[in-house]
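A single protein chain has been removed from this complex, and every other one stays in its place.
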């Protein structure tokens, strides 16, 4: 298997901007196509005061920075020209993280996504929704976000809904990490609750020790299958093991993770994300080398 | 408005060295000139045991590392050939930060700046002083540094004196940040005290949420005007919003900050700083792209 999907991280949370304009993006969509990427996922349409386009809904809701370039239009156009599927990531107002206020998140997104469908709903490449609020365990309030928002999105445009949760693993949570059994138990709860609201689940694969990953991949695939969800693996191409947050991953780790996801029989591999960490056009020279190593390997 | 001034950060506090020699600096002064930079500000002539030239005063005062290259001479020469104004940043002994000992800071700088005027005072480009001790609020001891040092500098060479304070904003101070009213109140105190000692104030623009920036820019300009000070804005070209400290800023943020500073009617835009973050010669590919985006925009 190879990686056939990537996030587009242009309203970024913690990854430095590469300051690309339309020409650089075009060139990178070409590079994606060349390695077989057929799916692009907008990581989020907006985050707090920043957005990928000048949205009337968001501007009406709070002070926003100007978007200057309509990135949704740009990405839909580039994806459309290459027969790629584009998944639209919802807006993250930040209120859930700051104040546990999920009501605002849902309320804004309902109006905002209606605006999105109004503006972009008829574009060929618009093939899915991505709910951008990442979760790692069962949480009542977050379930409501997923339920209400997913129902609303489905009503606006009936295309597959993707989520990409993370494992409450030791690399991020240290001693508060969940073990495999606890992980499975809490996700049984999650999927029992949202199985009719979400279609595809792509667990991030970077939060547990690499040598524990096979067990998690296997468990996650079975878990998803039990609830009728499609399994993708989000094969992270950045490295969580070093001081600098975050450089491209060591190719040996990437290859191992892809081999294990393949062995676990997931349906598709996507990555966070191509343009910074796996692209021949990335700023990091190590990403350009990762691209080279990856190409040598998949072209074998 | 465009950015017409930049700091030169070669005795750096926390930005990695690019290891440039005279040739690389020459090339970068060319690049500065090409985008209309007419003012360069040495961020500090020395910091603890490092200095921009081998100073008899500093060597007499403590163990210093050799300078190897006289950067003050190099910068004055390059600035002079291009009719740029050079502001000389004072020495930071570190004793104020470590022990609250401002007496040493003032005492060393008096002798040191006399040596500076002796060595470089007649150079054409020597157009101003920059007091490198950054402050964010009223502090009695720091006021004395500013008063005594500024008087002394004025006596050595009567050229404009610049300061570039930071806002005690949430990006650096979290819950201990000052609100706008508190910020204005404390800076009323500062300016009432040092209005006759300093000529230009260039607040750093990166410490508050971007969408709050317009109010701060406006308040700062009015504040400065009330005390007869010239207002510049220090439009930071590095990004404070990501894990890595620090990459070049996202162009969208830079453009927004320049637009807002223009709307607030400041007299000049400077930046910290061109060579690492906005230059076509910078190490960061994202800085080279920022340069491209910035050029496209100012050249319209």
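Order of writing sets the chain letters: A and B. Residues in each chain are counted from 1.
Simple rule for what comes next: a contact is a pair of C-beta atoms (placed from the backbone, for glycine too) under 8 Å apart; a residue touches a chain by one contact, two chains touch by 3 or more.
Keep in mind the model is a prediction, meaning the values are calculated, not measured.
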| message | Which candidate, A:96, A:129 or A:251, sits in contact with the chain we can't see? | response | A:251
| task | Provide the residue numbers of chain B that touch the chain removed from this figure. | result | 12, 14-21, 24, 49-50, 62-68, 244-246, 283
| query | What residues on chain A make contact with the chain left out of this view? | reply | 209-211, 239, 241-244, 247-253, 255-256, 284-286, 289-290, 292-293, 296
